[in-house]
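For this view, one protein chain was removed and the others were kept in their places.
Each chain gets a letter, A and B, in the order it is written, and its residues are counted from 1.
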Amino acid sequence: MILFIVLWVALSPLGWLVTDAMNMTGAPASKVMEEIQQTIQVFTIVSMPLCAFVLAVLLYSLFGWKHVQGDRPKFESPAIRTNRVGVGLWVGATSVLALFLVGWGLVELAQITANAYGTIPSDEQPDDEKPLIVNVTGQQWVWTFEYPEHDRVTSAQLYLPVDRPVYFNVTSKDVIHNFWAVELGVKIDANPGAITQTGVTPNKIGTFNVRCAELCGLHHAYMQTKIRVVDNDDFNSWVREMGGQKTS
Amino acid sequence: MKRALITLVSVIVGVGIVVGVGYVAFVASEEPAVIVAKPNGTMQTPKGELPHAVLDLSVYPNSSKDVPAPKTANAIQANWLSGQPFYGPSTSIQVPANSVVTINFTQYDGGGTIYNDFFARVHGSMDGTISWNGKSVKSIPQDQMAHTFTVHQYPESTQPYFFLSVPLPQNPPDAKTNKAGFAEQPQQISVTFITGEAGTYIWNCEFPCGDLYQEFGGPMQTRGWMAGTFEVV
Partner (left out) sequence: MTIAPPRTTRRSSTTSRTSSRTGSADAARANRGGAGLKQDGGGRGGSGAVARVFGNPVPQPPQHGKPGGLLRHLNLGTALLLGSAMALGFGYLANRLTKSGATDATFAPLAPEYTYLAGLFGWALGFSIGIGAFDAPVRWLLGRELTHADAEYLAGKNLGWQRYFKYTTDHKVVGIQYLVAAMVTLGFGGLLAMLIRTELGVTWAEVFTPSIYNSIIGTHGIAMIIAMIVIVMGPVGNFIVPMMIGARDMAFPRLNALSLWLFVIAVVCLISSLFVGGVQDGWSVYQPLAAQSPPGMLGYQMTIIIFAISTGVASVNLIVTILLMRAKGMTWVRTPIFVYGVFGAAIMGLYAFPFYQYSQLLAMSDRILDTSFFVPLQGGSVWLYENLFWLLGHPEVYVILLPSTAIMLELMPVFYRKPLFSFNFAIAGIVGVVALSGLVWAHHMYMTGWAPSANYPFMLSTELISIPVGFLVLVAIGTMWRGTVWTRLPVMAIYALVFNKIIGGITGIYLSDVPVDQYMHGSMFVVAHFHYMLMGAGLFGAMGGIAYFFPKMTGRMLDERAGSIGLWTAFAGFQLTFGSMFVAGLQGQPRRVLQFDDLFNISNWLSTIGAFVIGLGMLIFMGAIISSWIAGKKAPANPWGSKSLEWQTPTPVPLENFRVLPVVTSRPYDYGVPDPYDAEMIANEKAREKQAAKVAV
């Protein structure tokens, strides 16, 4: 029992360490990413007791209860065939855990989907902000971003204005790629012959990464580019620089 | 004792096999020799006066007696890639940092329509233009493309962002070709760009000039043919 508590306490910092690892490049840069991180933290904290319990039993069975070595066993252990309370507790605990995680996940998913498709107004999305639309095209092995509302300005880097929702229409010209805006917490496959959609509202200014997360050939590892989240004025001047006239 | 010996021998043999196969794969991975841009005095640029370097590259539709195909891992791959276009003399390119570099392309191949017109435009050159047979242009018509020279990002955030894309026009379908299939009067393209701090990048062609699905297979996916490394030192 003591072993169990000790292990539980020892393992708890993992919940924060995992998010520390994720934050090394400037994440989180959007509400979606923040929620994802929160989910990871919650999952970690909630699974720690189970993990600690199993590890405690493993360790105790080696060092707590007896063990023998040698050639031939001359012992018999207590013939515990089953233990209703133990089994009931375990089944109950794991089921509750699984259902809790399912429930949390379903709610999260609904929220993120609302952000992505704008179907349900969510509180993360200010109503007066018109979303920016970016057409993302993956091609072996370069990402190109087109801004249809800004005279179809196309660039190899992704410029985004801060605090404005953006919808990505993602497709591919050849094989399956995966558009992963790492610190924004957005990911969707780029399929040839189809347009997939996702959306996010970046809420931090900085430089972030787009990586391709689906093997797409020779230079898959090099199919990366930068996201530059800037404030609205910088965004507009960038658009003008790229030859676009219509700004917002 | 005998058992320990056999175990030891097994381990050593195992390590030997791993090292051996690794070495074979390493040797097969050898890329073409690096070509370095030659220093060529200095040039005036919007960023001041910078040292200038020049590099010559050619694009061939296939190999010939005078222009052998790039080295391949084995004879089977050579067979598989025979008749496919490639860049010469090498695809491993080195240019100096903090300089202005000019690359002269001699393009001997025919072409067609590019799938993504983003790459029919010039990106990343010093003034946004290239010189096409002497004329200064910002893009090549989408249906007259042959290849591109697109340099892009190594997944390294500590090195500067660099993106250069040069569209290379086709030799028209009715152009005269020599016995090997090379155009007798190839297209001459020249691009000038400024390099920043040192970094390693890679480049590849973005025009479907290979084979198989979307013509992006074969040489398009082979280093030494239509893809290579680009080092800024």
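Rule of thumb we're sticking to: a contact is a pair of C-beta atoms (placed from the backbone, for glycine too) under 8 Å apart; a residue touches a chain by one contact, two chains touch by 3 or more.
Keep in mind that this is a model prediction, so the values were computed, not measured.
Enquirer: Hey, which chain A residues sit against the chain that's not shown?
Expert: 18, 21-22, 24-25, 32-33, 35-36, 39-40, 43, 47, 50-51, 54-55, 57-58, 61-62, 65-69, 71-73, 75-83, 86-87, 90-91, 94-95, 98-99, 101-102, 104-106, 108-109, 112-113, 170, 174-176, 178, 180, 182-183, 185-189, 191-194, 196-197, 209, 211-222
Enquirer: Would you write out the residues of chain B that touch the absent chain, in ascending order?
Expert: 2-11, 14-15, 17-18, 21-22, 25-26, 28-29, 31, 73-74, 76-77, 79-80, 82-83, 154-158, 210-218, 220-223
Note that only the chains that are shown with their structure count from here on.
Enquirer: Using the average of all C-alpha atoms in each chain as its centre, how far is it in Å between chain A and chain B?
Expert: Averaging C-alpha atoms per chain gives centres 35 Å apart.
Enquirer: In their complex, what parts of chain A are in touch with chain B?
Expert: 25, 137, 139-142, 144, 154, 156-157, 173-175, 209, 211, 217-219, 221-222, 224-226
Enquirer: For chain B, which residues count as touching chain A in their complex?
Expert: Touching chain A from chain B are residues 115-116, 118-119, 123, 150, 152-155, 157, 161, 163, 165, 202, 204, 206, 213-214, 216, 220-223, 227.
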